[in-house]
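Reading through the structure tokens given below for one structure.
The complex appears here without one of its protein chains, the remainder shown in place.
The first chain written gets the first letter, and so on, giving A and B; residue counts start at 1 in each chain.
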Amino acid sequence: MTRDSAAPEVRVRDLTVVYKTPAGELPAVSGVSLTLTPGTITGVVGESGSGKSTLALSLLNAVQPPGRIAAGSVEIDGLGDVLHLGGEDLRRTRGRKVGYVFQAAQSSLNPLKTVGKQLLDLGRSHDVADLRALVADAKALLARMGLDGARVLDSHQHELSGGMRQRVGIMLALVLNAQVVVLDEPTTALDMITQATILRIIREVHEERALTTLVITHDVGAVAEVADDLAVMYGGRVVEHGPIAEVLGTPRHPYTQGLIRAIPRLSGDISLARALPGRPPTLGTLPVAGCVFRERCDKRMEICETVEPETVTYDGRTVACHAAGRPAPVKRREYA
Amino acid sequence: MITGTAITKTFKQRGNVLGKREVPALRGVDFAIPKGGAVSFIGESGCGKTTLGRIIAGLETYDSGEIVIDGTPMSSLTHRNRQPYYRRIQLIHQDPYSALNPTRTIHQTLEAPLRLRARQTGRSKAWCDVRAEELLDLVGIDPGYVLPRYPHQLSGGMRQRVVIARALTMDPEMLVADEAVSMIDVSLRLGILGLLRDLRERLGVSVLFITHDIATARYVGDEGELYVIYRGQVVERGPTETIIADPVHPYTQSLLSAIPVLHGLERPGAEQVVPTEALDEGQTDEGCLFSRRCPFSTARCESERPVLGHDGGESGEATVQLHACFHPRRRSVIPQGVGA
């Protein structure tokens, strides 16, 4: 196995992805800039319609019609701008350089073929010369994740539990030595204990193989467990981004604050948990001008109605909010 | 008040020529849900918590045992005579997308059960319309907006509120909420959970909350009771706050250890219990059901099955906390807030 020791950096710049709808082209992701520091796990949290899955697909230049990448660039070290790749180059990139573990990986395996056959298909489509070595790598990876490789490769999808399928998904994403890995909702539909196991595996494999990892999820808890950095998406924008402990400890954007307040915890006064008012926007209900979050925001000002807040970076954290300069009202003590 | 004694249920799966494979879903479960109370069933998928909830809601049969609703044993009644009892226990489905008929407007969806209720209570048709608006108000959505709409025009949170409103048309004594928020956006979840809590306080409806997420159970009824179910057996049971803060069964402890820590806000618990095997690898029907996955298992655990009771507790004092473990020990596993 040859592997570059340095994990690549991923730079997303001003990415805009639009979807064609009866009401015209509407942006699912608008003007997103996000840098994934080499060798870190970045978590992207957002609710349905926040654009997080669209963002993940853009890293592979795999946005499907009616969606279309309208502007921006996605640069990955050693690859250049992924959005300019096409045809064979693009296909080779997927899997070889960028591994993708699909949402509901539990059901993304072919039910008619054994895992081993699907592995060989993957190898052949990427012109892997030494298929034997590929199988050996796969077995090693599965063993690393606590599974009996030989048995798993001989199994059909229905013979594997949810947690095992998720591990198979991770194996397929990594077996071609991808250095950038995108995991879309890796723990949805898994039980608590299995989720903890998968999260631990993601963390360990990430460190051992020097990857740059992106975890997309709606579950702040799952991301908090594994990620180094956290990006919070709302209405197609990254509203806050920074080191995870800081973002969770002292959230600056009112949405992040509300989201954290809305998570019931096991310790502390449970009655302090508060629901966020309103509901997440859909493509059709996104406001055209001003801040996308203003309708649910408790710090709304006049300027929020008309001017979209700029993304401001200071002391290593970015936030897009007109009111963000003020001290955060969520005090740590609430969860003490 | 609804109580159950020694409820068992075995599913027969299609097997090979030699016969059907029997999968025990419930192995003699006792429960009691007081009027206006909050009870939560906690466990991994396949542990039997959903089956038990469906049995309680009258949607599934059970093999043996007895369910008593308001003093009337269900076994003494014919199927037809049981209906009025079960009508007062309404199930809230996990999936608000399939729980509403896509071809019917919310008005139609609420009208049918309300008409039935009006007939039962000798009310007029006009009452139905008034009641529909009342119920939607109660669950916190604007009747004028929702009534003429089809389910697909509503968000997941709104749909779940409509589902709850529909359950309330029968003036139920109890709501059985089966993973009622798992498919709803994170920022809206707490609203639904708060609604369940409100209904309990305002209408005196008891809530049976079935979930794998213990923290949400705490929000619905922190003064209620928690049942931890593992492979068809209640392994620990007691007041919600006690079980969360001071669990003694290793399975409860491993469930609580698995809950993610919000770094920056919390630090991990002092001790962590991690099962030695995955669920599907550690199946044994001999001795303690958890013995093969339990890090503290001994020879006794592998040959003898512990029953739910008080004995064996380290302090020996009478407590409301029950467990089924030979080696119970308190461990502090849950994350603690960082400024504490």
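Everything that follows uses one rule, which is that a residue touches a chain if its C-beta (ideal position, glycine included) is under 8 Å from a C-beta of that chain, and two chains touch if they have at least 3 such contacts.
Here, contacts and distances are computed from a predicted model.
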item	value
Per UniProt record, name of the chain withheld from view ["Spore gernimation protein", "Membrane protein YhdT", "SWIM zinc finger" or "Peptide ABC transporter permease"]	"Peptide ABC transporter permease"
Sole residue of B:170, B:273, B:288 or B:308 that reaches the chain not shown, by the stated touch rule	B:170
Contact with the hidden chain (one of B:41, B:62, B:86 or B:251)	B:86
Hidden partner chain, residues of subunit B it touches	57-59, 83, 86-87, 90-91, 93, 95, 98-105, 107-108, 112-113, 116, 144, 147-150, 152-153, 163, 166-167, 169-170
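Basically, only the chains that are shown with their structure count from here on.
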item	value
Residue ranges of subunit B in contact with subunit A within the complex	44-45, 155-158, 185-191, 193-194, 212-216, 218-219, 222, 244-245, 254-266, 274-275, 278-280, 334-340
Residue ranges of subunit A in contact with subunit B within the complex	47-48, 146, 161, 163-164, 191-197, 199, 218-222, 224-225, 244-250, 258-260, 262-268, 270, 273-276, 279-280, 296, 332-333, 335-336
